[in-house]
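Here the complex is missing a single protein chain, while all its other protein chains stay put.
Think of it as A, B and C in the order they're written, each chain with its own count starting at 1.
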Amino acid sequence: MKVIQARSIRKVLDHSTLILFAAIVITFGFLSSQFFTFQNLSNILIQSSSLAIIATGMTFVLLTAGIDLSVGSTMFLAGVVSAKMVAWGSPLWLACVTVLLVGTLYGLVNAFFIYRFKIIPFIVTLATFYVGRGFGLFLSETRAMNLPEGFLKIGSVSILGIPFPVLVLGVVILSAHLALSKTQFGRQIYAVGNNAEKARKAGMPVDRILLSVYLICGFCAALGGLVAIAQLGAVSPTFGKQSEFMAIAAAILGGTSLFGGKGNVFPGTLIGAVTIQSIQNGLVIVNANPYLYPLITGAVIFLIVLIDSLRHMQEVKSRRLGASF
Amino acid sequence: MSLLAVFFLTSCSQEKNGPVIGISFETLQAEYWVASLESIKAECERNGASYIESVADGDANRQFEQVSNFISRRVDGIIIAPKDAHTVIPIIKAANKANIPIAIYNRVPVENSGEYITVVADNYEIAKSAVDHMGRIAREKGGEYKAMILIGDLGDINAINRRKGFEDALVEYSDIVELVAEVPTEWNQEKALAGVTNALQANPDINFIFSSSDFLFPSIVSALKNLDKYHPVGHEDHVLLGGFDGDAMAYKMLMEGYLDVDGVQDVHFECVEAVQSIFDMIEGKEANMRIRDPGFVIHQGNIDEFAGRMWGADFASE
Amino acid sequence: MIAQLKEHYQKSDNSILYLCVLYYIVMSFITPGFFSLGNNWNLLFNLMPLVIVSIGQTCVMLTGGIDLSITSTIALSSVVGASFMSSDSGLGFNPSVSTFIGIGVMLVVGAAIGLVNGVAVTKLGMPAFMVTLTTMMFFSGFAVWLTESQNIYNLPDSFLRISSMSMRDVPIPVVAALGVMLIAYFILNTTVIGEWIYAVGLNVKVARISGVNVDGTIISCYVFCGVCAALGAVLYTSRLETGSPIMGQNILLDVIGAVVIGGTSLFGGKGKVKWTLFGVLFISLLDNGLNLIGLSYFLIMIVKGLVILFAAILNVLKERPSLAS
Partner (left out) sequence: MLLELKEIKKSFGQVRVLKGVSFTLEAGKVLGLVGENGAGKSTLMNILGGIHKPSSGEVFLEGKAFAPQGPTVSLNSGIALIHQELNLFPNLTVFENLFVKNFPRKSVAGIKLIDRRAAIFRAKELLEQVGLDIEPDRIVESLSPAQRQLLEIAKALSSSPRIIIFDEPTTALTRHESRRLFSLINDLRSNGIGMIYISHNLEDVISLSDDIAVLRDGEFINGYTKGGGYSLGSIIRDMVGRDMDQFFPDRDNIPRTDHLLEVKNLGMAPIVNGVSFVAKKGEVLGFYGLVGAGRSEVARCIYGLDSFEYGEVLWNGMRVKTLNPAAWISRGVAFLTEDRREEGLLLDQSIEKNVALASLGSFASAFLRRIKRKDINSAAKKKAEATRVKCDSFDGQATSTLSGGNQQKIVLAKWLLTDPKLLILDEPTKGIDVGAKHDIYELVNELVGNGSSVLLISSELEELLGMCDRILVMNRGRISAEFAKDVFNREAILESALHVMEEAIGA
């Protein structure tokens, strides 16, 4: 009896993030009939697409026990560069490609300092965080910039009934998931994150792996930025601010460890991002007092992390018990 | 390397004769602030003065530190757009103590014994009359209205005043306008977009939207377009739109006939007067210490008369 | 002579200090007003609250944790303390008594938030980053909600004088900062709990088995950090003569950046009080100098980022000259 009970508790805890996510959705569903419409659920997905894409890139970096504080600046830079290019009369596709290149290049800069000079990622990306935003402000002359219709169209078209941002999100999540779980490169990322020294000794291309995760993160940040501005149609000087914290939060909420080697993009990071967005969405739908937003968001995320850590403690205990059999 | 860069940069921007003005802005996140900063700088140059500028990123403490730095550098005058009405008091005291004239731009300090110039547009009043005008349009057209307001950062006093102006103006129209959604944006376009989309999801019949700042319009427009609700004034599905600031986006929307009402602060007037008064004080002349920008409300009815005075018009033509 | 200097530099752990001195000298030449009594006072005053907050953060980081909630601690204790002291809220004590009570309340608020963080990290086993990220959201939201965005003013004169008063010609903020530094130095270097803090940061398991009260140690660090943040709030509030619900919301990266640039490890077990002092000095000097030069907003950001990177590279090259080639 006791065993069964313990087992069922563990089952619940095992899927805590999902269950809590469901609980949030159901709660809001009860509070407002509007929440549970197909349209609203697809809204949530569209709204979380940008965050989820950025958090996906962040997950790669976190898996190697690194951190990238510069993603918000990269997003901003991406927005500014695309707006500028379009304003100078470049075709849309060229602007998009350039922006993705800029993002990747920014990742390259981070990676260069991290692996050439062995400076810890926190400092490097703190520095590029400032430089990126400063440079973006310089380009934009600290002004908000509106983008042409074409951009907004990308943001609102549907292909086969799937909204474009969701489609991009799907492709990113799918390829990230494949890369992490089905390729040698992906598995080696986990190995490096667990212990870079061991990985080096084992002859893995550690430097190349570190380089690529920052490239991927920069690329994702730029792509996430594009997806966001395609919906917004404008870039303001605060665009992308605090995104780094939200991206990290989404990844960690999805079970990724800050200390490397643990976590996944699907379902982890995706659920994390969608959870955060659902809370925001639900609060608006039920027309909550604006002052309560941060209180409720903070408390709910705290609860999710709490349950997750309780599960973790339980797991450690049972693993120890099972170890010798 | 970077030290060299600093050398280089400073050697370019150094040593003009004439007075030096320290300009400290709390933020540059809305176009309004950028326009003001540009305008003040241009005025300074026109008067043969040089300037040093700083932006505090919404942090009152940092602003205090930056102004203290100006003071220790012995600038001749200070123009400051402060974080709020209270935290500016010690700044005024410090400037008074150092005998440096100071002008407070855009926000009125609370009662105090310091000596300072204020240049201010009344956020509460302008917002109230803009929304009042929206209400009048609504009454003329007839019918029931569901209203939404985009609130700025809850830590920003101007955002609070605009929200208050909005609420107080609506009291008179409570019979036809019902407030169904308050969207906090933290002055962030992404949050605004998500918030507006969600609010429209919850209340598809919203047809009265007031934005606490014009720079959030792209988000509103984007959300409305997605639902095919963005139509010019006069269209039967037109959503009544009102804004605040008078920036380029609002100007364009007005001219194209999408925006009904905008509360405008007269940036050019404010800046010219502020700089002028500071110079008067530096030179020991009698200065206008209380400059009040009445602002104005522009709408489709007075567009020909006022459009040229909208600061966004200059930005839009660039 | 030069060789001796070089050798000294290679060996010492004061390289950030030397960098500060170099920067100071350069700035004195190129910036009008930089080398003046007034500016030095400014520097000193700007430095003090940041030093206090950073010292608290250092202690937390020594245990391998991080406290992102310091900004919300500053905001909440500012408004709570101010509302106890303000003549508007009408508690009706005489000014010096209410100053006394106000400061006490502020410190208690700081300690309480620290306690929440510490307990969540130890007893509930939650990752520090997430705990403090959510408490940051929650308590800053709480501060804004509590005051409905209004500032609290009309504080008693005896409180306002704190930031300008002197004790035997030494200004109170300096006294406070020196006091905190001395206490931290005393604790870290001469007491049992100091040894424990380093041991916990280096290896929790070893520490626990060796009889270290791990949970107690970590909790005290978070409480200390909260109290330090609250003390910072006292100085900030007094200086601005206002209790503000958004006080200090932008200093987070400066604080963590200063601690890390000083040389304290993000992973725990390595760090010193004086390193943090140098780190804060570095960040403050940087801001002050760039501010005085009169660079525009975005150039300041770019240069700030570059200088941080530059400092990090210098430091790395010092420790591992082989990387220069």
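The criterion applied here is as follows: a residue touches a chain if its C-beta (ideal position, glycine included) is under 8 Å from a C-beta of that chain, and two chains touch if they have at least 3 such contacts.
Keep in mind that this is a model prediction, so the values were computed, not measured.
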{"item": "Which displayed chains the unshown chain touches", "value": "A, C"}
{"item": "Contact residue for the chain not shown (choose from C:26, C:202 or C:317)", "value": "C:202"}
{"item": "Sole residue of C:193, C:253 or C:317 that reaches the chain not shown, by the stated touch rule", "value": "C:193"}
{"item": "Sites on subunit A contacted by the missing partner chain, in the whole complex", "value": "178, 182-184, 187-188, 190-191, 193-195, 198-199, 201-204, 261-262, 317, 319-325"}
{"item": "Residue numbers in subunit C that touch the chain omitted from display", "value": "190-193, 195-196, 198-199, 202-203, 205-213, 269-270"}
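Heads up, the rule we're going with is that only the chains that are shown with their structure count from here on.
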{"item": "Farthest chain (mean CA position) relative to subunit C", "value": "B"}
{"item": "Distance from subunit C to subunit B - Cα centre to Cα centre, in angstrom", "value": "33"}
{"item": "Distance between chain centroids, defined by C-alpha means - subunit A, subunit C (Å)", "value": "29"}
{"item": "Shared-contact residues (touching 2 or more other chains) in subunit B", "value": "28, 154"}
{"item": "Numbers and ranges of subunit A residues touching at least 2 other chains", "value": "137, 142, 291, 293"}
{"item": "Residues of subunit B defined as touching subunit C within the complex", "value": "1-3, 5-7, 9-11, 13, 28, 51-55, 57-62, 64-66, 68-69, 71-74, 84-87, 89-90, 110, 154-157, 159-160"}
{"item": "Residue numbers on subunit C that touch subunit B, as the complex places them", "value": "22-23, 26, 30-34, 36, 38-39, 41-42, 45-46, 49, 144, 149-151, 153, 236, 239-242, 244-251, 287-288, 290-297, 299-300, 303, 306-307, 309-310"}
{"item": "Subunit A-touching residues of subunit B, taken from the complex the two chains share", "value": "28-31, 34, 151, 154, 180-184, 187-191, 193-195, 197-199, 201-203, 215, 218-219, 221-222, 225-226, 247-249, 315"}
